[in-house]
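One chain of protein is taken out of this complex; the other chains stay put.
Order as written gives the chain letters A and B; numbering starts at 1 within each chain.
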Amino acid sequence: MNKVIIKKQNLMMALVVGRGETVDLETISEYKMPRGRGEIVVKAVVMGKGSLELKGMIKIGEKAVLTEAFLRQNILLLGEDAKATAVPELEIETDDVKASHAATVGQIDKEQLFYLTSRGISQGVATKMIVEAFLEEVLSQIDSKEAEIIRVKLERELSYGY
Amino acid sequence: MSRFALINSKNNKNTRLDQNGLGDYKYGFSMPENYVFKSKKGLDEEVVKMISAMKKEPVWMREKRLKGYRVFGEKKMPDWGGDLSKIDFNDIFYYIKPNQKVEKSWDDVPKEVRDTYDKLGIPEAEKEFLGGVKAQYESEVVYGSLRKDLEDLGIIFCGMDEAVVKYPELVEEYFGKIIPPGDNKFAALNTAVWSGGSFVYIPKGVKCDKPLQAYFRINSANMGQFERTLIIVDEGAYVHYVEGCTAPIYTTDSLHAAVVEIFVKKGGRCRYTTIQNWSTNVYNLVTKRAWVEEDGVMEWVDGNLGSKLTMKYPSVFLAGKRAHGEILSIAVAGKGQHQDAGGKCIHLAAETTSRIISKSISFRGGRSSYRGMVTMNKGAKNAKSKVVCDALILDRNSRSDTYPVNKIFESEVSLEHEATVSKIGEEQLFYLMSRGFEEHEAEAMIVNGFIEPIVKELPMEYSIELNRLINLQMEGSVG
């Protein structure tokens, strides 16, 4: 299994971890100069028997005063035996900065599912709509070709069942 | 006998302290050493056997100690956390027995010991609302008085040493079950040389409405503190255990490697509150863990103010359905300090819930790190966890880290984690100062406000002591 390490201050990423697939990803955001600005958002959907290792580090050095850095990891576990490890880390060596991170791991919001199905939309279609909506925040902000690739993968994975 | 050095009451003056013993650290005082004997420095099998023999322990406990000693030798030092490189295990006395017996009433306690505790404010503590006090002085339980009402309810609250002899079946059943010597090097060390600590047993359905407290302190050069606490809360029972301690400054380093094991049975509830304010030469490496059964609740309230390095991650194993765990942690790291603290919640069963709230402050070059873990095993359906870590860095030289790990092996769960790092807001500071407060007073108010959600969970005398300490630290008169 290959680990992918991305060193960036700004990143929007949507991940579909397919059925039985393993993904190991680490993002590292380093700030060494004053007034840095950056936001990392990783949104991932993990299908049945899929496994995701997601690590995200924000390092703000002594000289990087007045920096504002954010990290968000949102993971949706969709299938049976889907697994995820989320490790958002912060190392801050100076004051006068704004840094925060958030990580959530969960399943499909039952209230959203009820709302959609109560309008006659079948569970399968409703799930697909909710998962797409979940990733949309990122997909709408990245290159449209890349977004399309991810949408196609999601469509395929959902069709296998979860 | 020749193995043991006899020391008579040589006055062990420490030139850093003035005649009141109040140096630049409010509680930085030390009593002259007039102990019966001291164990030699360093650790080997003989020392372990001697400790067991002096306590007149049954064979099974001696065996556990020896196993601990062997594992200690095999285990490596952790390669994460703080800097442990300066600890020299051979440069420590592992046992000192003061020439006191366990006393039943405050007046019977020798003046020297009483003076020590006077300065800590213990007489206030021995008041109506307290259940009983077991105070540790140099690895031994010196003072204890169990109130009759506790005894009548069937509650056992005594020193760990006493428990091994008086309640052997109970102790043997639970000792080392959640924290075996193989857990980490310091748990192994503790298993080998533990001395003192509390044993608490609350019978089924009994709710202990008064908090149980314990005090102890290190008071000898190169003295290690290895107390071992075991708390068993039987079905439907409740107890709140409180511990707080201080230690004087020494020119050589002190090691505190304690172990706390707690078992909460079905429907039981336990709250364990600690305020640690060791002086800044102490290595505070503690392993604390609770095992919670169905519908049980465990709450750790952990305040880390002192020590040179603290590595402490109170943990809760949520083993039964609907078990709930809470860890409220405060860490304050000033000059030369590193607080590496946090908590762990392991969800093993369905519908379990956990909450970790951590508030940390670093200033004057201090380093405060949150280290935590939430694990949800397969089968922990509908488990929920929320972690909130907030850190305040007060100046440019200080440092704050957050190292959370979230391992989810079950898809039908929900986990939320958030962390923020910030400094004191200029607007807030300006606002308070414009009302006539000096800068350090305003800072203290803001910092106290920052930690208030956790401080309000502490017993009152602790919250007052904590607020006062923060004020002193902001003022710069301490640390």
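Going forward, a contact is a pair of C-beta atoms (placed from the backbone, for glycine too) under 8 Å apart; a residue touches a chain by one contact, two chains touch by 3 or more.
FYI, contacts and distances are computed from a predicted model.
Only one of "FeS assembly ATPase SufC", "Peptide ABC transporter ATP-binding protein", "NADH-quinone oxidoreductase subunit H" or "Ger(X)C family spore germination protein" fits the UniProt record of the hidden chain, and that name is "FeS assembly ATPase SufC".
With respect to the full assembly, the chain omitted from this view is in touch with A.
For the chain left out of this panel, the touching residue among A:Val46, A:Ala64, A:Ala86 or A:Leu135 is A:Leu135. Although one chain is not drawn, its touching partners on chain A can still be listed: residues 109-112, 114-123, 125-126, 129-130, 132-137, 140.
Please note the rule applied: only the chains that are shown with their structure count from here on.
Rounded to whole angstrom, the centroid-to-centroid distance between chain A and chain B, based on C-alpha atoms, equals 38 Å. Those residues of chain B lying in contact with chain A across their complex are 378, 391, 393-409, 411-423. Of all the residues in chain A, the ones that touch chain B in their complex are 46, 62, 65, 75, 77-107.
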